[in-house]
Every structure is written in C-alpha cells, then in structure tokens.
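The other protein chains are all here in position, but one chain of the complex has been omitted.
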Amino acid sequence: MLLHRRIYQFFIIYLMGVALLLLLKYSLNLSDYVIPSLIDIWHTGIDVFVRYFSDVMNTLSVAVVGQIVSLLLAFLIGITGRQATWFGSFIKVAAYNVQAYPIVAIAPIIFILLGDGIATRLLIAAMICYFPLLLSVLGIMAEPITEIEHFYKVTGRMRWQLEIKIRAFENLNKLTTVIAGSATLAMAGTIVAEFIAANAGIGYSIRVALYQSDLAKILIALFLIGMTLSVYQGLLEATGYAVRKGWARI
Amino acid sequence: MKGILKNKSIRRTMILTLTLMLVWPNFVEPAAAKEPATYRLKWLFNASVVGDLYADVHNLFAAKGLDVTVKEGGPERDAIRELEMGRAQFGVASADQVIRALDKGAAVVVIAQLFQINPLQWIYRPEKFRIDRLEDLKGKKLGVTFGGNDETILRTLLAKAGITEKDVTLFSVRYDYTPFYKHKVNFWPVYRNTQAIILSEKLRKEGEPVAFFNPAEFGVRFVANSVITSPRMIQEHPATVRNFTEALMLGWTQALDFNNHPKAIKTLQRFDKDTPVHILDQQLNETRKLIQPTPGFKVGTIDVAAWKQTEKIMLDQKQISTPVFVEKVLKSYIPY
Partner (left out) sequence: MRFSCRDITFKYPDASNYVFKNLSFELTEPGFNALFGPSGVGKTSFAKIITGEIKEFSGEISTDSMKILLYSYNLERLPGWSSVGKHLEKIIPLSQKSKKDELVEAFGLKEFIGARFSQLSLGQQNRVNLIRYLLQDFQMLIMDESLANVDELTREKILLKIKDMFPQTFFLYISHNVIEVSKFCKQILVLRSAGKIPQVITVEGENYSTLQQVDKQKLEQTMLEVMNASS
C-alpha cells in the first residue's frame, strides 16, 4: 500500500540524515553541543515526544484547515477565472508575483494585522499552499477537453457545472497529485508562520529549541513532522486513489 | 544499499567526501606572516560590537601581527559550534550558551567578559507604576521571549520574589512592539543599548516617558556576551590568544573612551548604515555604561561570581542537568 511505503521511505531518508550527522560527529570528534549523540537524541525524544507530538498535531490541524481553505479558494477563482481571459491572466500574474515575495517578509505584516493567534497561522499556511494550487486548478479549468465537450456544445447541452466536471474528471490524476503535494506546502507554511508569528505548534517549539541551541530537539521535531506529513500525504493519496477508482473505475 | 556500495565511482566519491570532511578543519591553520584568525560575533553589526569593529578598522589586530576577519553573527550563528568545527578561532557567546555547551561536553574557554551588566532589560512606562520591589511585578502583563534568555531571567526574578505564574500574565514577544505601544503589555524585553534607544525615542515623541527594569538591580546577574576560544587554541597558540585579547581589549577601551567618541561613531557608521547618527550616539553612550560601568574600569574583566550565579540559575531551572563548574573555563587573558 502507498501509505506504508511512504512511511518506510521517510524512515530511510531520516535515518540516512541522522547517520550522516553522526558520521560527521564521530569522524570529526565533535561534542554533543554541535551534534547530539544517539543517546542524547533518544533521551530528548522520550522527554519531548508527547509534547512535540501534540504540537505537530496542532500544526497539522491548522495546515489541514489552511489547505482546505486554499483548495476552496483555488477552485472558486480557478473556475470563475477560467474563461475571462483578462481576469485569468491577471490572477496568474498576481499569483506569480505574490509567490515571489518571501513569506518571512510578509509574515510580520500579517502578524501586526491579525495578532499571533490561529488566524495568522492559517493565513500564512493558506498563502503558501494556495498559489500553486490555484495555478494548477486554473490551468486545468482553462484547458478545454474538446473531444468530449464538442457534443455538449453543439447540441446546446453545455452547462458550466458539466464543463467543470468534465475537466476535473479528465485531470483527476493531476488534481489528486497536486492536492497531495500541497499538503507539504500547507505544513511548511504553518511551521514558518509558527516560527515567526505564533505561540503554539511545532514551528514555535522549534524556535524555542533553537534559542537553546538544542539540536536534539530539532531532530525529534523533524522526525515527527516528516512522519506526520508522510502519513497525511499517504492518506491523501489513498483517498485520491479511492476517488479515482470509484469515479472512473481505473 | 549493498548494490550502491559496490559501485566503484560512488564509493570513491564517498571516500573523497569523507576525507575532505576530515581534513577540512586543518586548512584554516595559520600559515602566512600575519597570522590569520576568524572572529565570529554573536549578533549583527551594531553598537553592541563597537569595540570589535574598532579594533579591526583601526588595525589594532594587525599591530599585534594578526589578520583577523570579524564576521557578523545572527540568529542561526553559533560561535561555539564554529570553534569546534574549526571555522573560527575566536567568538562571542552569551553565558547561557557557554554553560549549555559545557553541559553537552563542548570544549570552550572564556577569555574575556564584555558586558558587565546584561543589556537585556525590560522597558515600561513609569507614569503608570513603579518597580521598587520585585513584588511590584504582581498583576502585571510581562513580555517574554519563550525559550530566550529573558524567560530564564524573568522566571528567576519571579521565583526570587515568590511570585507564581498565576500572579502575572506572561505575554509571548515578537519582533514587533505593537502590543507594547498599544498598552496591551506593561513590560517589554529590549536590549538596553540598542533597540531600547530607538523605542524610547519613539515613545518620547508621543509624550510618554520610559523607564527600564534592570534585573541586576534586584540581585539577578545573568552574564551576557563574552569572548571565547577553544582550549586547543590556548594550548597550541597561546601567543595568538594573548595578542588577540590584548588587541581586542585595546579596541574596546579606545572605542569607549570619550575622547574617541567621534572616531567610534565613524567606525559604527561604516557597518551600521541604517541607524541615524544621533541614535548611534546614544547607543554608544549606553553601551559604555554596560561594558565600562565606572571610569577606568578594566574592560573585559570576568565577573566569576556572576558566572556562578548564571550557572546556578540554569541548574535551578533545569536548563542543564548537572553542574558544569563554569569557573573552570573562565581564563582571563586581559592584559591588565
């Protein structure tokens, strides 16, 4: 199954990363301050696991809501902007521009406007994952599937709902991949938001750990983030697969 | 994995990479006539590092036969790590960093203590209330950077006064001062000699006088920035360490000398282009008070008692697991 493959693939990557760090540590004879020892990581893991796990869940829940918000928004604008060519190109230009701004520069402004509560985290998460989603949705929705749509057009049966249904169905693979991929962006966005402008979540915990130069904590946080993301993405992919199977029988 | 290791070219690359990693630190050993050394600061170039810059700009290192590269610090820079990796020979670290590093088995030596008074203090509006005793903090909303030094210091103060977390409200602090401007928070942590100058000027323009709450006045002396090096440097290049410290202390002493004030400001202006001169002036004056509290004070003096107190605070707050006996790594190299 996709899910368990994702998890063990993550394990391999993570272990390789840690192994490289340890290799560096022991070959250069570095102290635990520079690179924590395996025992250090283990003890820290036991110490902070529960707290960090709930932090990651907290972050994930914001990321999921942020992703849903950006999905809805992307579809809304993608659908309304698909035909009006001026509006469509305007949206694309805006999307590219805003995407080019580093979120760390925008975040303090958002923080001033919205404070350090959940709204800021949500907005930044949505901002980071919204634009790539919008571009994909816009691209898909603006591309006619002539060989299917022709019949409905010439017989006067075409409705906008049908048009969207056809285009979404024909690009189901692309859509589910983009949605699963945007989970990473939503999570990254939330973590960045927490890092600069929040009082909760794993991003905030990472910031605190950085203040204390505690690399072991960071490694545990990275492990939990990677793990959670793998599971979440795996679930999204499995859902996407189920949808495709149910809808398209493939 | 097995298959990958069998591949000769990959294996060769891995061996080469490993060898490079092993040999790399040795490349930065001194070689030329002027002994090269890297000095990693803790924070960005501003008034807090005026002496470091002064020593560099006015060739005080060169006069001692050293070719020192002064590198800017930052939030993700850590001089202790760089010493260990061999990327720097000298650095600036805060006391809590040093103690934490010792707790983790890092080898580090403190050769001079720059700040005699910790610049980390809390700004507040004296019109509303005064803090004469620690008990006066009760019922107040206190800004704190969770995980930061100010949290450690504040918790120590509260514990000292027998104030529990229920008696006060802790407010998580960010880059942006809006909550303090808007009177949402009573106390806001600032660096007394840098941000505080800018902030108090803004408030003064609004007609709001400010005061500072200095933990040292209430018996909590948490050491801030100090100059560090590695034990290996002391063992293998004792002369370099001595020359470096002498040049650096000379730099600081000259930079803080009233007669050299314009020269010091000029030095700062070269590196800190964004801050207006009249602010730099005030910043330099405040920095002087923190580093040379009395005229003729020997810049760089290590306050062993304060270091011990700092360690005790961290031990009490379980930031380190066992005593590190920090006094053992305090090896003053100042020339007086």
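Should a chain be cited, it is by its letter among A and B, assigned in written order, with residues numbered from 1 in that chain.
By our rule, contacts are C-beta pairs under 8 Å (C-beta built on N, C-alpha and C of every residue); 3 or more make two chains touch, one makes a residue touch a chain.
Everything quoted here is computed from the prediction, not taken from an experiment.
Just so you know, the chain we are not showing touches A across the whole complex.
Of the listed positions A:Phe11, A:Phe169 or A:Tyr211, the one in contact with the omitted chain in the full complex is A:Phe169.
Only one of A:Ile112, A:Ile148 or A:Val208 touches the chain withheld from this view, namely A:Ile148. Taking the complete complex into account, residues 147-148, 150-151, 154-155, 157, 165-166, 169-170, 247-249 of chain A touch the chain not shown.
Following the convention adopted for this analysis, only the chains that are shown with their structure count from here on.
Per-chain CA centroids place chain A at a distance of 37 Å from chain B. The part of chain A that touches chain B in the complex is made up of residues 23-24, 27-28, 30-34, 36, 40, 108, 111-112, 116, 196-197, 199, 204, 207-213. Looking at the complex, you find that chain B touches chain A at residues 18, 21-22, 25, 75-76, 78, 80-81, 84-85, 97, 100-101, 103-107, 145-149, 172, 174-176, 178, 319.
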